[in-house]
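Some chains omitted; the rest stay in position.
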């Protein structure tokens, strides 16, 4: 780790002395000072060598004499994409491959409401060759008095119907570690006709205890949504919490950032970060156009903004799509108005296929 | 709840029909339509009467025909300040009063490191007549490989020393529901020489499961920090989660908002919201100048920015101050560089007393 001190700092100043005192007190770290003489000013650099991984950049940056901090060692130790990285990327799950090359669509219900809706949803997906879906049982809501999902009560019929319609994987949000066991127990009871990708929502991106609990098991992969109000770097560090506990089967999901600049969309769509996440880490990248856009509005070209956003994600190489459909949006208990209709599914899938083909041609073009 | 439709909406349009269909399908809700003829345009309003509390404003706002939604019923049902509100506000804890009139300073260690530092910190506080402190045992960190606090291992000596120096209350962050029991068990073992206010940090503001767990017990009050990336309204709704489960002893803490507009401060100081939180809710309001400002820098008047921010909070009526001190900041494991020094404590307390007196004079002036 390298600390750049303020230019022309006085070695007798309180700031300098306090900083050095702090650094020299760090255990397992050797402090080396280096002076650079510019034409106009002098620059002092401090190198910290040894056990610097546990040092926090922000803490060092806040030392009174320090101007900037450079971490020489690598970030996102497990999930990161490092120099000449030969480690295997991606993972197999339920006979499907998830990596930075693959593409899977997880269409389904934002919130499970009735067995009838689950069945017609899954039946329609199966009729269009889909093997994956999304089903929300546990719903965190801003208002404590709003509907919070049917919870474990709906799991048996969700899993049975998923098996009936040959769904390999369901993306399902969990908000408490006990949900992992509830899901596992119910799957076991049902004879494991399908399986689950554990989704961590935006409100829990930095709920490190939940991340660690999910990271401690390897049976179910994780789908981590980017957090609000924090940098991309901080959200990627949250993904590393999962990996640091032993579960590196992590998919990272872009879902828009809450910002007044995003209006009239629900959030500011952030799918331009697909290539960035692929460059910084080895995680597959998912997009959630429904929650990013949050409306069924369409432009004068008759294409819904949600379809445009999806196309933008696919054409830049997205590896997964999480999207809300509903057989009867007017009866949906959560986010009904942003759901696509079942009869829009074939066109939506065709649009994705077309954009995926375009992505592949584009990639060939730039080799 | 009132829905304002888009001006001049056509009653035969798909948007209108889909919206009405959705609304009529809601159970326990009566739909009443009202037409207003403007000079230039016509406005349609839909009133939803009955069980509208569980409806989500955002969901309604996303219906295709809807322009705006007005919730007639009240927000923050338990903690909110409503019309002609006669409910008792605030609470007593450990012989101390916490309400929108009181003022308490919780100075202490951001992160507990050694028993020696804890003792000298508490001894100094006691010498200046303080009965409250902050002590961090569980530390959530952005990077999974950074120091995460000594956890329950340090609780015995923290509580014993707190008793020795007559501390009535310790503000202590918890990041998992099991920490509540760890704290409770340890306090019981030690003979309850002190007690704890359970602090929920910014990363967990919308960790609703943790909030509900804390809300289910009444022995320990809660100190909820405002969340990053969400509106004030959403953070206040999170506080309501605590109350909705039965624990209305909640203090709301302003701690700055992460924003590039805040630089060179660590966060954008938000203490101008003190009167707003008091107006919207009946919670006491705490300020955290250390994490808001995040630096010991001072202006040419020799007053540190942290002291200026504290003064700004007190002079506008803050009810609690959470502030980092450390006997040897260079040895602090977390956030050392923003900590105040023990010999700055008397001046810091004098500054607070002076500003509090000014607040009281100001209040008298404006009656």
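Per-chain numbering from 1; labels A and B assigned in written order.
FYI, contacts are C-beta pairs under 8 Å (C-beta built on N, C-alpha and C of every residue); 3 or more make two chains touch, one makes a residue touch a chain.
Since this is a predicted model, take the numbers as computed values, not measurements.
Copy number for the full complex in this structure file, with 2 chains shown: 4.
In the analysis below, only the chains that are shown with their structure count from here on.
The rotation that brings the Cα trace of subunit A onto that of subunit B spans 180°, given to the nearest 5.
With centres set at the average Cα position, the gap from subunit A to subunit B is 27 Å.
Interface of subunit B with subunit A (complex): residues 18, 21-25, 53-56, 58-59, 62-64, 77, 140-147, 175-176, 203-204, 206-210, 227-230, 234, 237-238, 240-241, 244, 257-258, 266, 294-297, 328-331, 334-338.
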